[in-house]
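Our next item is subunit A:
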Amino acid sequence: MASGRIWIRGGRVLDPSMGRDEIADVLVEDGKIAAVGAGLGGSGGEVIEAAGAWVVPGFIDLHVHLREPGQEYKEDIASGGRAAVAGGFSAVVCMANTQPVNDDPSVTEYILDRARQESPARVYPVGAATRGLGGEVMTEMVALVDAGCVALSDDGKTIMDSGVMRRVLEYSQLARVAIITHAEDRTLVREGVVNEGPVSTRLGLPGNPSTAEVIHVARDILLAELAGAHLHVAHVSTAGAVDLIRSARERGIHVTAEVTPHHLTLTDEATLGYDTNTKMAPPLRSEKDVRACRAGLADGTIDAIATDHAPHAVHEKDVEFTAAPPGVIGLETAVPVTLDLVRASEIPPLEWVRRLSTNPARIIHRAGGSLAVGAPADVALIDPERRWVYDPAKGFSKSRNSPWAGREMIGCAIATLVGGVLVWDIERGVLLP
Partner candidate 1 sequence: MAASSAAPARASAADARVLLDDVAIRRALVRIAHEVVERNETWRDLYLVAIPNGGVPLARIIAAQVREITGLEVPVGILDTTLYRDDLVASGERPPLRRTEMPSAVDDRVVVLVDDVVSTGRTIRAAMDALMDFGRPRSVQLVGLVDRGHRELPIKIDFVGKNVPTQREERVKLRGLQGDLEGPLEVVILDTNGGGA
Partner candidate 2 sequence: MTGRDLLGIEDLDRADLELILETAERMQEVGRRDVKKVPTLRGRTLINLFFESSTRTRTSFEIAGKRLSADVVNFTPSSSSLTKAESILDTAMTLDAMDPDAVIVRHKVAGVPKRLADALAAPVINAGDGAHEHPTQALLDCFTVKQEKGRFDGLTVTIIGDITHSRVARSNLYAFTKLGAEVRLAAPPTMLPAGIESLGAKAYTSLREALEGADVVMVLRIQQERLDGCFFPSIREYASTFGIDRAKLRYAKDDVIVMHPGPINRGVEIAHDLADRRPSVILDQVRNGVAVRMAVLYQFAGRSAKREG
């Protein structure tokens, strides 16, 4: 927490929490938002000129894999934190499939401790829902949440036993957090690695039918209804799932959902050519699914954009398609990739900001996503027009597995503040406290 003053002058302030979209100055003081308004007079402190930029609440990524503890060669809390702030994220929510699994408060404390020392971004750990992600025995949810977990999930894996999933959802209410589900029926997926359809047939690779996701989304929604719990659906990729979530909300079931930048902009055709940087779980889907996800994001059925940042080492990805681990990094490209929807007029800028900040904050019950006076000064400056070429080798993530390597990007975060401290400045790089 800094005591300095920072003036952010002349930017377009987009604050979904206040419904604000106007040119204004923002004053940051003592780590909080002190004032927002047009033509704020005043002196003393650092000035950040924001003319031409959007001034938004720091983004919160609901779904990242930081790989620490256990697989620090792919990524760690330090490098992941840097990648985050460079991407405009002041906070990340990290999944529990580490080694050891975050199914015990000691691991949660380790992660938080490392984050305090090494990460410029806030780190909110997700605890495992079952021990060892085994899908059989519940974790000590209350203890995990007390230690600092903001949600619980077996992500990476699915809880296949419906009876166990029911109990997990029921019990989660004691811990008062969401259960994040990686919804897919593994018995339908089998060895499927690409979306089942004409593309998988052409590729000659085993297919993963969209039904595998839709079935489990249906199951989990019904179980959440039965249990009265908060279900959050991770990385929605199918039209069927979007429809189910929409109608569940209409029925008043407490379900929220997220979608990745890649599922909003790439179809299974990206896999023709067998580049393992187009292998994700869930896989890239059909044109119809992508359109449904975009529509679902626009109409609010999908609450949040979350990257599912999944680093893997080069030697792990440079193998035959079926053997490569699924997943791509995304923290440093989320902004330009998803701005596509704003450019296509499918979602207005304020709503885009809401999906990246206000809604995620609400889902994890943490402060954030707001530039109201008194809110923590987590702020990002976005230049929506800046053109740059993405070279993952030059990024902050330790890994390079991105489908957008070498592509021209439009838009990026030019500055990020966490708790009133400037931690990312595009001219100077990551500035560590």
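The definition used in the following text is that contacts are C-beta pairs under 8 Å (C-beta built on N, C-alpha and C of every residue); 3 or more make two chains touch, one makes a residue touch a chain; residues count from 1.
A word on the picks: all candidates are chains of the complex that A comes from, given by their letters.
The shown structure was predicted, so the numbers you read here are calculated from the model rather than taken from an experiment.
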item: For subunit A, as assembled in this complex, the candidate in touch from 1 or 2; value: 2
item: Partner candidate 2, residues of subunit A touching it in the complex; value: 190, 196-205, 207, 209, 273-274, 315, 318-324
